[in-house]
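All protein chains but one are shown in place.
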Amino acid sequence: MTAAPPRRPLIARRRRRRSPFVTALPFLAPALLAYVVFVIFPMVESVRLSFFEWTGFIGTPQVFVGLKNYVKIFTQDPVFWTAFGNTVIWVVLSLIIPLTISLVLALALNRPLFGRNLFRSVFYIPGVLASIAVANMWRWIYNPNYGIGQSLGTAFGLPWLADIQWLGDKNIALYAVFVAFVWQTVGTNMVLFLAGLQAVQQEHVEAARLDGANAWQVFRNVTFPALRPTMVIVTVLTFIGSIKVFDLVVGMTGGGPAQQTQVLALWSYQQSFGNHQYGMGNAIATVLLVVTLLIVVPYLVWTARQEEK
Amino acid sequence: MRIMRTVAALAAVGMVAAGLAACSTGDGSDSGRTTVTYWKLTDADPASQEAWAKTLAGFEKAHPDIELKVEERSTDAHKEALRTALGTSGAPDIYWSWAGPGIGGEYVKAGGSLDLEKYYDKYDWKSRFNDVSMSSVTQYGQYDGVPSGYSGVGVFYNKDLFAKAGITAPPTTYDELVADADKLVAAGITPIEFGGTVNWHLMRLLDNILMTECGSETFRSLIATDADWSKEPCVTEAYEQFHTWTQDYLTKGWASLGDAEANALFYQGEAAMVIEGNWFDTMLRGNDVDTSTIGVFMFPTGTGELYGDTSNNYISPTSKNPDAAAEVLDYLTSPEPQKINLDLVGTRPVNVDVEVDPATQDSLDQQWNPIFAEATGVYSFNDQSLTLAQVTEYWRIQNLVATNELDPAKAGAEFQKFLDQQ
Partner (left out) sequence: MTRTRDYARIGLWIALIISLVIWMLPLVFIIFTSLKSEQDVVGTPVFAFPLNPDFGNYAEAFENGNLLRVASNSLFIALIKVPIGLLISALAAFALARIRFRRNRVLLAVIAIGSMVPIQVAIAPLFQVISNAGLLNTSIGVILPYIGFGLPYQTFILYGFFRQIPEELDESARVDGASYARLFWQIILPLSGPALAALFILDFVATWNEYGMALVLLQTQDAWTVPLAIQGFQSQFTSSYGPVNAFTIMTMLPVLIVYLMFQRYFVSGAFAGSVKG
């Protein structure tokens, strides 16, 4: 390599004493502007409104009520804890079921296989569709009079199958909606795992095999540890995706029956825009925000530390 | 790099275009025409669609300078759109709404209804409309909206299915109604259908049972939340009765069905009864049901009062063309369109100069005449009388009782608990 010409420091050359921040400003400005006005400000405003009572109609006054909305949702609102519980159940199930299925599929597809692309596409495509479209699809499938339960039940002479109220029975409605969620997200997670599996070094696998390890041992000792970073990404993405669940519930049950498939995001929306109780709606939204931050912030701190290593 | 610059440039142009598009959304006045936006419910059957098309055509001929832009939505979507849009720049010029305090009244309270007094004077509307309609318009202290219609709600029944179950005449008391339901069950017929996903459908049953058990005065004071839901014995009795209906007499799978889907069962003769309003006549005809096989009777509450409501077309105060909007409403309530609707659809006119001629009605429409004539009063749907938050809770309790998740004896107390917290 030829000797590089002597490097002159940029700052001295330009004879500027500009702070780097000022240099960065023109690049950051549009982003910061959009972000602050349309994301940060509404989020902060949401927290502020949670301390007021307001119908949301312009011209009606906002009345300061302190913590009253929080007291109401925690102790008096008959639906809040159902919504909270459902959101928790939903998140926990999302972290277990779709993750496992997509991992298994990724492992199965991580080899030269006839029609591999077709497999990958078919599993992935549901994730590309709009959630509200998926919701309406499954709503039809779950139709009690003409959908899958009724069709299979009459075809195979199983009246109990034909009678199931997939979306009308409070005990199974939430899980029925969850099935649609699994259908939608397995593919995207699978693709991520497939990408992560590329990082598993074949030599290690071969070495383990030569040492006499069976498939399970190879997985446990070689593959799984190598998948750790991908696993973390998938977990976080799944968490974020699941705590926001809204479209699927709106499209399939509307929170019913009797508000029993209600989730925090939807209940907050209905209180603000449906009941015109902006204070309560935003209090619920703030709870959602706090819960999200409680999980997300430690994760960010942890990744930052990882990076410093 | 160059490419990106070009993309950026294009995008910038695009944004300008978008900005222009944004500016021109709203009331465009092209070539001198004023645009008036009107939000109403979807016309679900051919007769209503034809009547509206004719009305619109007539309007365009009479008022070539006004362009009427109509948007139609289903019941719940319409309510939601109004709640979100009223008071903002996105509000329509005219919107149709039920007039009760829980719906129309909320809009008025929120400042979503323009006081039309000067138009009432200008067009002499005060002498055009009947008493029921006028009281609906003036109930909030000013002149809110122009009457669109009034309806009566009763129990529609399939005469053939009734005959099959050995029922010779429609019931005149509540006990007879229950006995008839039992006879239907014995004959293997589903007595009554409702859609559960639209809470207001099943609500009609509960409202009527509540009226039956409590009587007119207590019912009204319960709705006004003056009486205590946890203390009135009739409330518990009503929920118990309601519970029995949902467990024994209601169509299977109701919880997952919408109103249209549930009504389809009635059209197909798979359920014997449903509680619907006189608009249902047109829907039956639109679904090719022979209306000579259908009868209707007032729910036997024992009070002589008719379950029903009034609806008006309101003008939004944010409208930029209130005069044009008033023109539209003046036209809609003039004799010509009122007659079109009467003849094609069977809706009862609000214009006192247009009379219902029994000779032009079919057998089902005729059954409504004595019902309207003999009603001693009118009581409205509870989702129109209670506030939005109260209605949400009312429906939740209704559905819990109906799905056997709440003991009917506790329902009243549960609702009162909520009312106390408001």
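Some observations on this one:
Think of it as A and B in the order they're written, each chain with its own count starting at 1.
In the analysis below, a contact is a pair of C-beta atoms (placed from the backbone, for glycine too) under 8 Å apart; a residue touches a chain by one contact, two chains touch by 3 or more.
Since the structure is predicted, the reported quantities are computational estimates derived from the model, not experimental observations.
Of the candidate positions A:Leu67, A:Val92 or A:Ala155, contact with the unshown chain belongs to A:Ala155. From the set A:Asn69, A:Asn86, A:Gln165 or A:Ser272, the residue in touch with the chain omitted from the display is A:Ser272, counting the whole complex. Residue-wise, the contact with the chain that is not shown comes from B:Ala260, picked out of B:Leu56, B:Val132 or B:Ala260.
Taking the whole complex into account, chain B touches the unshown chain at residues 1, 4-5, 7-8, 10-11, 14-15, 18-19, 21-22, 25, 37, 42, 71-74, 76-77, 81, 84-85, 88-90, 92, 258-261, 264.
Although one chain is not displayed, chain A still touches it through residues 4-5, 7-8, 10, 13, 19-21, 23-24, 27-28, 30-32, 34-35, 37-43, 45-46, 49, 56, 58, 105, 108-109, 113-114, 118-119, 121-126, 128-133, 136-141, 143, 145-148, 150-152, 154-155, 183, 188, 191-192, 194-196, 229-230, 233-234, 236-237, 240, 243-244, 246-247, 250-251, 264-266, 268-269, 272-273, 278, 281-282, 285-286, 288-289, 292-293, 296-297, 300, 303-304, 306-307.
Assume only the chains that are shown with their structure count from here on.
Chain A and chain B have Cα centroids lying 38 Å from one another.
Chain contact summary for the complex, chain B toward chain A: residues 80, 83-84, 86-88, 106, 110-112, 196-197, 252-257, 261, 388-389, 392-393, 395-400, 402-403, 405, 414, 418, 421. Chain A meets chain B in the complex at residues 55, 57-60, 72, 76, 78-79, 142-145, 163, 165-170, 253-254, 256-260, 270, 273-277.
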